[in-house]
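Here the complex is missing one protein chain, while the rest keep their positions.
Just so it is clear, A, B and C label the chains in written order, and each chain counts residues from 1 on its own.
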Amino acid sequence: MMRVNLTLKPMGSWSIPIEAESIIPANFLSGTDLTVWRGNRELGLEEAFSVSVVGGADRAEDVEIVLAGKTARLKRVGEYMDAGKITVLGDIGMHCGNFMTGGTIEIQGNADGWLGREMGGGSIICRGNAADYCASGYRGGRKGMTGGRVEVYGRVGDFLAENLAGGTVIVHGDAGDMPGAEMRGGTLIIHGDCTRPAANMKDGACYVYGTARWMLPTFRNLGTVRHEGRTLIQFTGDVANRGKGNLFVGNYEYLD
Amino acid sequence: MKFLMNTGRTVNQGVTVENKGSVEYAREASTCFMHEFDMLELGVDDGDPVLVRGPVGEVVMRVKASVEVEIGTVFVPYGPYANHIVAADTHSTGMPDFKSHEVEIEPTDEEPKLVYELMEDLGGLAYER
Amino acid sequence: MTELLVKNAHVIDPLSGINGETMDIAIRDGKIVEEVSAAAEVIDARGMLTMPGGIDSHTHICGTKVNFGRYMSPEDMRAGRTPRRGPMHATSGYSVPTTYGNSYRYSVMGYTTLLEGAMAPLEARHTHEEFTYTPLQDTMANTLFDGNWSIMEAIRDGDVKRVAAIIAWTLSAVKGFGVKLTNPGGTEAWQWGKNVSCIRDPVPYFGVTPAEIIRSVIEANELLHLPHSVHLHCNNLGTPGNYTCTLGSLGLAPDLNPRRQTLYATHVQFHAYGGSGWKDFSSKSEPIANLVNMRPQVVIDMGQILFGRTTTMTADGPMEFNLYRLHHEKWSNHDVELETGSGIIPVIYRRKNLVNSVMWAIGLELALLTKSPWQCLLTTDNPNGAPFVRYPEIIGLLMSRRYRDAEFATIHPDTGSRVPLPAIDREMDWYEIAVMTRAGQARALGIQDLGKGHLAPGADADVAIYPIRIDEVDPSADYQKVIDGFSRTEYTIKRGRVVARRGECVVHGSNSTLWVRPKVSENYDMGKDPEFVEKFDRYYTVRMSNYPVQEQYLNRSRCIETETEL
Partner (left out) sequence: MNVKDAVCPFCGCLCDDIEVEIEGDRLVGVTNACELGATKFLGGERLKSPIRREGKAWKEISYDEAIRYAADMLLDAERPLLYGWSGTHGEAQCVGVHMAELVRGVIDNTSSVCHGPSVLAIQEVGHPGCTLGVVKNRADLLIYWGSNPIDAHPRHLSRYTCYAEGFFLENAFRDRKVVVVDVRKTQTANIADEFVRVRPGGDYAILSALRTIVRGKTDTIPRMVAGVTRDQLIRVADLCLNAKFGAVYFGLGLTMIPGKYKNIRNAIELVTELNRHTKFTISAMRGHYNVYGSNEVNTWMTGYPFAIDFSRGIAFYNPGETTAVDVLARKECDAALIVGSDPAAHFPRRCIEHLAEIPVVQLDPYPNATTAFCKVQIPVAVTGVDAEGTAYRMDGVPIRTRKVLSSDYLSDEEVLSRMYALMQEALKR
């Protein structure tokens, strides 16, 4: 096993984000001669981080990266990650785990926007809150997340799991506006409340255990069902979009 | 009282927009259009100053009766007064909630500031006073 | 004075009658000359295949609808991004690259002249602005007349000279090069959500038929002595059984011009379909090619498709809506007042799809069954059939039966019974490829006298030197070498300067735009025609004085004045 400890050094007066897509387990198999970017300046990994490596590994599966320091503006960590583990002790910046296909990312704090964008596999656990576009897709793209699992213990922002096409997304707290918009597959589970779930959905399953506010009027009510010990109201739609998705809600309120 | 604040363009705002130092621009952009019933309840008349408090700050405007706005909502022309209290959160779309902000409005004795005073409050230095 | 000497090149230059001679090419101040001084810079092209710069006679690279294709497709843009490097600006995009992306990628493939296939006159300024940012090729624009109200009215009145006068005024105003008809009449009908099904359907309100539009505009085109012929995108694109409509349209072309064709039919692959629906969809390349073989007044281009992702864009608005209803992705449409329209949707052509497999075969068949390469030019209707960066694959397919068979084995298994391709043995040679990618284009566009498409003294010094030794490569077997060779020149020379070298563009460049000003007598100056002016003022939303494209939009203006019969 190899453990890579990276502690972000304090940066200058502005909060210019650092992009660090080089931080994935596989890259550390061949050393720490990596670079990151702050704005338009390329920095050596050790200019930005205190680096220590404990142990060794031959394959990415056996590498764990532990990120410490004020990492809330550190972007693109874990992008294209395919194996191994990244643990973030604090908060993490945007685009963590983009295009990830395998391995695990665990964030002890909060995650900024686009957590696990266009993810294809692996798993992301966020102990705090996640911001907008968690488990979503790219602008203009047809498919968002296609596989894997994202689990957020806190609440999430707007446009959660937009264009979800596969995989599972679980949020234990509340979600913001329009979770599961344009869903075409996969499973989205929100334990708390949200507004306008599954707007324009085509297919897939969306569960809201709490209350769906501003429930869209274009879903057909199919009556109640039992689901994992809960009674939920089942809808199908979005009829506006010729959709055949399933939306289950604990409770709902129209904006009438 | 709580209101939903909407902002937008008006002819007068458009006519004065190239001359932001002018009294006319300040007057237009600091107008808070309100339904007459709400004005009654708030105890204000046309032209009275009101303190509008939003999620990130407060600003003084002058109220004006309008038949266009619904009860419970106010309309403020785009500009530095409305933006003094509008939050910068864009829900990661690039666009703030310019047209849907919950605000608290109460009568006040203060006068609306001039545009340059608002700018200096935020750390700027006015060129023309 | 700048001089350049390309030594020991292995030259194929069909318009000069040169087929594989080792020779030197002398260049002075942007032109080919007999000889240069000893001070000339020397490029050793020993044994390398050297041809006039490539010419694309039908591509979509600049203008309103191309840019909208970019605008609506951030997912396409991120596919081909490069940073600013040396004299090269940043680029983005795969199927609809940015202007710099188009220009650099074409240049690396040895292309030096491009014809934008469709420019709406009202929005011509936009096309010219983008031309300026397409620095490494000379540019020209086909101008759309398919739904032009004044022209349809003149046709209804039987006044071909007036048709010609309107074309003359418009080309001069918008700095257009040729006359384009896209689904003639159909784009006007589409402004009511309707279409015309073939050449005998009258256009709503105007009453004229596509056949009348095609015939009258051909006559008008020849009255104006334009360098290029009418450039036709036939009615009924993309529908099963449309080949009869195509045959009918090609049959309308009279033989009026001894120097070139009188009808250029574009992306004919999309118009050569048999069957009564998608279930019995089949190739009708044979009857089309047979007709072309009998009619020297017709030139076609392939409109080849290749499997993969691309974006379709055309002035043919109704066709794009029908395509949208099949694909259900995203759909854009843009109708242009009094003139034309356009539509855009992204598509993916799949090997496992029978219709797509048949389409793939048809393009190749058209090229292989048309006897003269001068009559069937190599295009994909970029980016409709595939992005132009894939032209080398098409060259490989045309030159190698083995490559075709290998590809055929991977497509839908039922394709064989619906297409004649498996029975075609023809393998094209280097000379024929040179015709299909530059010489034929120059002749069809009527620009060989302007120094395009050949390397005779006096010609523009636009030269493509490919790292291919044609005496060592057997294209039939080594098709991958052919593809690689045509993908990246050793040198691309534009106006006497090396602009690209082994995949890198080495100068910023500066395009010139070719356009036509037909000289007509006072009586036929539509700018002074009271009826024309009044209609313009009442129904356009732009003032007539603000309509013409000012010359400052043309980076290096090359105006071609024609003597007309008006």
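Couple of notes before you dig in:
As a working rule, a residue touches a chain if its C-beta (ideal position, glycine included) is under 8 Å from a C-beta of that chain, and two chains touch if they have at least 3 such contacts.
If you're wondering where the values come from, they're calculated on a predicted model, not measured in any experiment.
The chain we do not see here touches A, B, C in the full complex. Checked against the full complex, the candidates A:3, A:155 or A:196 give a single residue touching the omitted chain, namely A:196. Within the whole complex, the absent chain has one touching residue among C:90, C:326, C:477 or C:559, and that is C:90. Screening C:105, C:125, C:271 or C:443 for touch with the missing chain picks out C:125.
Taking the complete complex into account, C:100 is the one of C:100, C:270, C:307 or C:515 that touches the chain left out. Residue in contact with the omitted chain (choice from C:337, C:429 or C:504): C:337.
Counting over the whole complex, chain A has residues 14-17, 19, 37-41, 73, 94, 113-114, 132-133, 139-140, 177-178, 181-182, 195-196, 199-200, 214, 216-220, 237-242, 254-256 touching the chain that is not drawn.
Hidden from this view is one chain, which touches chain B at 4, 6-11, 14-22, 29, 56-57, 67-70, 73, 75, 78-80, 83-100, 115-116, 119-120, 122-128.
Seen across the whole complex, the unshown chain contacts chain C at 62, 64, 67-68, 70-74, 77-78, 81-84, 89-93, 97-101, 122-123, 125-126, 129-130, 133, 191-193, 205, 321, 324-325, 330-338, 341, 344-345, 538-543, 545-546, 550.
Following the convention adopted for this analysis, only the chains that are shown with their structure count from here on.
Computed centre separation for the pair chain A/chain C is 45 angstrom, with centres defined by C-alpha atoms.
Residue positions of chain C touching 2 or more other chains: there are none. Within chain B, not a single residue touches two or more of the remaining chains. Only residues 113-114, 131-133, 157-159, 176-177 of chain A touch chain B when the two sit together in their complex.
Interface of chain C with chain A (complex): residues 72-75, 78, 329. In the complex of the two chains, the chain A residues touching chain C come out as 138-142.
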